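I have a structure here, written as structure tokens, and I will follow up with some questions on it.
Only one protein chain is missing; all other protein chains are in place.
Showing chain A:
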Amino acid sequence: MNIVDIQNLTFSFSKKAAPVIKDFTFTMDKGEIVGVLGSSGSGKSTLLRLIAGLEMPTSGNITIASTTVVNEKLFIQPENRGVGMVFQDYALFPHMSVKDNILFGLSRLSKKERQLRLIEMLDLVQLKDFGNRYPHELSGGQQQRVALARALAPKPNLLLMDEPFSNLDSELKECIREDLRRILKTADMTCIMVSHDKKDVESICDRSIIFGKKAVSLNNIQTKVLQTC
């Protein structure tokens, strides 16, 4: 079943500017992890922002879990799209503890359900003893796992990850890549991950799309090159 269906998506930052994304069509099945590779300015992050509802496309349709979230006459706000996102610098709320950050998106659940989900998430990202810490008291890798737990907690239909490894050193990256794939597969999460590092995509994703003019050779995964501007 297609969990994401994007048809003829076009976006430009202004009327005069050339489109960053042009006539982009793409589908994804449930539980799939897709990597988006490309050079800077090729429109990778913009694609995630369009899916999340942080930008409005010039034209095209996006459907998530059989619900159209944007087309020519409709725009659903980000909070109603059922999408989770891990930002490049994680965007953990600095005035809230790890626990409160994870609980943030669970306001619709009862108190008991919230607590259960919190424990489940802390377990999943292996940060059980860190619930009362503040983001600035955590290492880069721990911060990333909190961001992931926060995004996964509301059980989104789709998880978007924008350069999730860009703030980590290379040793830590190796370790976390395996961890991340395990977490995503355990949660049966459909995920689009943007990266500029092909190793990230090779080790985590099931298939990939490449934004930009140059094709990149990737080991063992199915790749589609998308010619963008």
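Heads up, the rule we're going with is that a residue touches a chain if its C-beta (ideal position, glycine included) is under 8 Å from a C-beta of that chain, and two chains touch if they have at least 3 such contacts; residues count from 1.
Basically, contacts and distances are computed from a predicted model.
**Student:** What is the protein name, per UniProt, of the chain that does not appear here: "ABC transmembrane type-1 domain-containing protein", "Phosphoribosylformylglycinamidine synthase subunit PurQ", "ABC transporter permease" or "Outer membrane protein beta-barrel domain-containing protein"?
**Tutor:** "ABC transmembrane type-1 domain-containing protein"
**Student:** Based on the whole complex, identify which of A:Ala52, A:Ala65 or A:Ile176 touches the chain you can't see.
**Tutor:** Considering the complete complex, A:Ala52 is the one touching the chain left out.
**Student:** From the list A:Gly105, A:Pro164 or A:Gly212, which touches the chain that is not on show?
**Tutor:** A:Gly105
**Student:** Hey, which of A:Arg150, A:Arg177 or A:Lys198 is the one touching the hidden chain?
**Tutor:** In the full complex, the listed residue that touches the missing chain is A:Arg150.
**Student:** Using the document's contact rule, name the residues of chain A that touch the chain not shown here.
**Tutor:** Given the touch definition above, chain A has residues 52-54, 56, 70, 72-81, 83-85, 87, 89, 91, 93-95, 104-105, 107-108, 150-151, 154 touching the missing chain.
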